[in-house]
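The other protein chains are all here in position, but one chain of the complex has been omitted.
On to chain A.
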Amino acid sequence: MDKLRMMFQFLQSNQESFMNGICGIMALASAQMYSAFEFSCPCIPEYNYSYGIGLLIIPPIWFFLLGFVLNNNVSVLAEEWRRPTGKRTKDPSILRYMFCSITQRSLIAPAVWVSVTLMDGKSFLCAFSINLDVDKFGNYSLIKGMSETEKIKLLAKIPCKDLFEHQEVRVAASRYIKCISQACGWMFLLMMTFTAFLIRAIRPCFTQAAFLKTKYWSHYIDIERKIFDETCKEHAKSFAKVCIYQYFENISGEMRNLHHHSSKDDSDYEDDDKRRNEEDKLLGIRVQDDMNKALCNWHICKPALALRKEQKNGENNDKLHREGGGAVNGLANGHTHNVEKKEWAVYYSKV
């Protein structure tokens, strides 16, 4: 339990290792599922091939789609793809980069399943036992005098231990097919590793400058979304607090009028201060429609990537900008302060 907790803590320490952790967990889950799965070949000529090959192909497709589902970056990608251009231009290379990174991570678990299936050999045995040439393994007498369909029926029973009587032929045939299956498995692994090697090690030869750019901006999009969500959450909280304060004030105002009570005491001044704090955090957005408009605008017309330079002199207008900004920054700061203290800050959409 303790070890598990420590592992989780280590994995969550930065985003990149978290994503790699999810990849690793899915790969292990894939291997574990294969060993837990009870392979049972139907041993019938018409169904052997479909069962064997189906088991080789369909679970990887499922794992691949699951990888997409579990990856947070998919919704970021979709959002960036579908948003209207507005003030901020769209860069297709960033979309391509994000898509490639998501796809690469999702391909690991299917590759593990295919490798493990091929190394184990049972699915090949099931699919291809019909195509065997039995004389290689011993007695030709076994199939002498049989018609074609009978021969095929007999061969189809090879994967099933309890259905095929001639054990030696069965063992020899399954060794042979398993050997071919393992060869295919190693070839598959070699091909995947070589492709990954080409992509990772040779890529800097070609597109390094553009790569730095796309890496930066895809990370930026991700983190901007996160900070926006945090800001909205804080805003919603302040909105709710102010709404409730005002409600209680209204009620207590009514009660006071009813009972002819005199004015507030000291504790009410503290509450006033707190309330003013909260109201500042609202950034001037105090009505449902205004908030809806802000959220709508965020999607339809994202702001341009060009920050204004703030004035440093103390005029009222500028003060308003700064202080309003300061309040928001204060909120965002409260959440992101601890990031600067961390030693490793890494890209989490890193290829």
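Methods note: a residue touches a chain if its C-beta (ideal position, glycine included) is under 8 Å from a C-beta of that chain, and two chains touch if they have at least 3 such contacts; residues count from 1.
Just so it is clear, contacts and distances are computed from a predicted model.
**Q** Looking only at the UniProt record of the hidden chain, which name from "Haloacid dehalogenase-like hydrolase domain-containing protein 2", "Calcium homeostasis modulator 3", "UDP-N-acetylglucosamine transferase subunit ALG14" or "Eukaryotic translation initiation factor 3 subunit H" is the right one?
**A** Answer from the record: the omitted chain is "Calcium homeostasis modulator 3".
**Q** Just name the one of A:Ile44, A:Leu190, A:Ala236 or A:Ile300 that touches the chain not displayed here.
**A** A:Leu190
**Q** Of the residues A:Ala36, A:Val69, A:Ala201 or A:Leu258, I need the one that contacts the missing chain.
**A** Of the candidates A:Ala36, A:Val69, A:Ala201 or A:Leu258, A:Ala201 is in touch with the missing chain.
**Q** Would you indicate which residue among A:Phe68, A:Tyr176 or A:Tyr245 is in contact with the undisplayed chain?
**A** Only one of A:Phe68, A:Tyr176 or A:Tyr245 touches the chain omitted from view, namely A:Tyr176.
**Q** Check the options A:Val74, A:Ile130 or A:Ile227 and report the residue that touches the missing chain.
**A** A:Ile227
**Q** Tell me, which residues in chain A touch the chain that this view leaves out?
**A** These residues touch the chain not displayed: 2-3, 6, 10, 119-121, 136, 168, 171-172, 175-176, 178-179, 182-183, 186-187, 189-190, 193-194, 196-197, 200-202, 204-205, 208-209, 212-213, 215-216, 219-220, 223-224, 227-228, 231, 276, 279-280, 283-285, 290, 293-294, 297-298, 303-310, 312, 316, 319-330, 332-333, 336, 339-340, 344-347.
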